[in-house]
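In what follows, a single structure is set out as structure tokens and then discussed.
For this view, one protein chain was removed and the others were kept in their places.
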Amino acid sequence: MATTKPTRKPAATPIKTTEVQSNGNGSVKSDRIGVLKTYKIFINGQFPRTESGRYYSLKLKDGSAVNMCLSSRKDIRNSVVAARNAQEKWAEKTAYNRSQILYRIGEMLETRSAQFIAELVSLGSSAAAAKTEVETAVDRLIYYAGWCDKYNQIFSSVNPVSSSHFNFSSTEPVGVVGMIAPESSALLGLISIIAPAIASGNTVIVLASESKALAAVTLSEVIHSSDVPAGVVNILTGKRSELAAQFSTHMDINAVYVNTNDAALKKQTETDAALNVKRARVEGEQNWLDESTQSPYRIMDYLEVKTTWHPIGI
Amino acid sequence: MGTTLLKYHPAQSPTVDQVGVEERCARFQTRSIKNSSKIGALKLAMSMIDLTTLEGKDSEGKVKQLCYKAMHPHDAMPGVPQVAAVCVYPTMVKVAKTALKGSKINVASVATAFPSGLAPLKVKLDDTKFAVNEGADEIDMVISRGKFLQGDYNFVFDEIAAIKEACGKAHLKVILETGELCTLDNVRKASDIAILAGADFIKTSTGKIQPAATMPVTLVMLEAIRDYYYATGKMIGMKPAGGIANSKLALHYLVMVKETLGAAWLSPDWFRFGASKLANDILMQLAKQETGNYQSLNYFSID
Partner (left out) sequence: MSKKSVKASKEASSAALDFTSAFVYDPAPESSSHAEIKPQYELFINGKWVKPSSNKYFNTISPSTEKVLSKIAEANEADVDLAVKAARNAYEKVWKNMPGKERAKYIYRIARLIQERAREFAVIESMDGGKPIRESRDVDVPLAAAHFFYYAGWADKLEYAFPGKNPTSLGVAGQIIPWNFPLLMAAWKIAPALATGNTVVLKPAETTSLTALKLAELFQDAGLPPGVVNIVTGAGATGAAIVNHPDIDKIAFTGSTDVGKIIQKAIAGTGKKATLELGGKAANIIFEDAPLDQAVEGIVNGIFFNQGHVCCAGSRLFVQEGVADVVIRKLKDRMESLQVGDPMDKNTDVGAINSSEQLKKINEYLKIGVNEGAEMYQSSCKIPSKGFFCKPTLFLHTSQSHRVVQEEIFGPVLAVQTFRTVDEVIEKANNTPFGLSAGVWTDKGSKIFSLTTKMKAGVVWANTYNKFDPASPFGGYKESGFGREGGLHGLLPYLQLN
């Protein structure tokens, strides 16, 4: 792990995503020198480099490598500030509006599916698997877009109390959610955890899959161009071994999601969560292509139930 | 065209939450009044009664009988206080005044086209003056509920002020007829108007409309009295009337007075019960306290 070098090291070989890049770099013979992409992190609607100036090298299927930001605890700190500032306004948007924004992410993803397929292939997927994953990811966004203005009708209740009061329970977003994305899934896993969290008005800080971070950065660009307000989704790249504890111990994170099969990480996450009685959800690897991994109950994981009483009188 | 200067604006009155008022009243009813505090409270309640007969069929004989009962509630039992007043129609004032001569019992007269109040101001003023001239110590007027519900607060205010003037030395009790005011917010507004316009007492009901006095209505009126006291230091009296037929309920009311306005109002000078049947029930309770046996009405005079 290179920790000191402040500048980006160019990939030995350009990435084979050139079909969708205009420079025709790589597969097409040309005298022109290609313009390489710098992969950055996504905080508060902007694309900074990690404040630490560190990077890690992500090896691609063709043997080339790209430099990804090796985010630091300060990047998490900055992301939490952004997420906290954005949360109330995001939650106050109408459910219809949030629904359209999630749908918009789906639209943008669909139009850039070729790029994502190419990236997934470069990350090791077969072309067919990559196509299925991207299509499922788009469909998943549309699925959760549809839930935005419906889940509260499923999870709320009017409660028949034995006194002259109108009493109802409705859900509210828990607030700021820290998420450690599935390691094995570059795009679909990421979408599958972000979408239900933001559908209800939470804002998220996500640590992308360390070994498949490429698609996460591109997803940031999609989110950036989909009317998602700054700070609602923040995506970092880096090492979970270094950053997981920063999520679970941060006192201004309300809920934490960790996808892991590692019992020690599960225990550590749940232990740390007690610092501020964080809601912790730790689950193992999933087959995200399976429709059972999409559910309004995943939205409920990041909801609080609020019960309101008011007298009935004249 | 111009705006009329309001003598009372409804925004002067705080809002009232019905359920909260009912909950508070339920709490008063959980007070357990035992032993000496019960006997003391029963006697106090007795001394606060405006023994009332307000019927078209009232006769001189009936009024005289009532006055005797007022002075001699139950001679068999010593230490029972006399009631505070006898309440009659204006034409019966003189009869009552004569019958009560030598006692400290006041004569109260309803006036102002009781119970509807639907008469011209002049008629109401004449009605009032007649009763006062006949010797009434207290006048129980009714407000114009129709005008109140129309929002013509100036009319209601002016009418009360005019009657107050016509009362001279007689004390004025203003009947809001809360059973026709529909909401506790209206009860509060009408209380404030009556107090600001010069009422000495505010009173819930004529007894001719259901519901008559209720604990929630009375509490809201007591709170209006308390707010006026907070603001001015002036005490206003309170009279729930109608529907308070038994001692247990009367004790609940006294608990309410004590816990809302305190000791100063626990006196016939500041609190009255408009009731006819209450007196005998109090007597039966007092007898029960004394003898330990539950009582029968056969042993108490009905006048």
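Chains here go by letter, A and B, matching the order in which they are written, and residues are numbered from 1 within each.
Please note the rule applied: a contact is a pair of C-beta atoms (placed from the backbone, for glycine too) under 8 Å apart; a residue touches a chain by one contact, two chains touch by 3 or more.
Model, not experiment: these values are computed from the prediction.
Of the residues B:66, B:85 or B:244, I need the one that contacts the missing chain.
B:85
Among B:106, B:247 or B:276, which residue is in touch with the absent chain?
B:106
From the listed residues A:35, A:114 or A:263, report the one that touches the chain absent from this view.
Touching the chain that is not displayed is residue A:263.
From the list B:159, B:200 or B:281, pick the residue that touches the absent chain.
Of the candidates B:159, B:200 or B:281, B:200 is in touch with the missing chain.
Name, in rising order, the residues on subunit B that touch the hidden chain in the full complex.
14-17, 19-21, 23-24, 30-38, 40-41, 44, 84-85, 106, 137-138, 169, 171, 200, 223, 226-227, 229-230, 232-235, 237, 254-255, 258-259, 261-264, 266, 268-270
What does the interface between subunit A and the hidden chain look like in terms of residue numbers?
Residues in contact with the chain left out: 154, 157, 159-163, 165, 167, 169, 172, 174, 254, 263-264, 266-271, 273-277, 279, 295-297, 304-311.
We take it that only the chains that are shown with their structure count from here on.
What's the distance between the Cα centroids of subunit A and subunit B, rounded to whole Å?
Result: the chain centres lie 71 Å from each other.
Subunit B touches which residues of subunit A in the complex?
Listed in rising order, the residues are 163-165, 311-314.
So in the complex, the part of subunit B that touches subunit A is made up of which residues?
Contact set of subunit B toward subunit A: 17-20, 22, 182-184.
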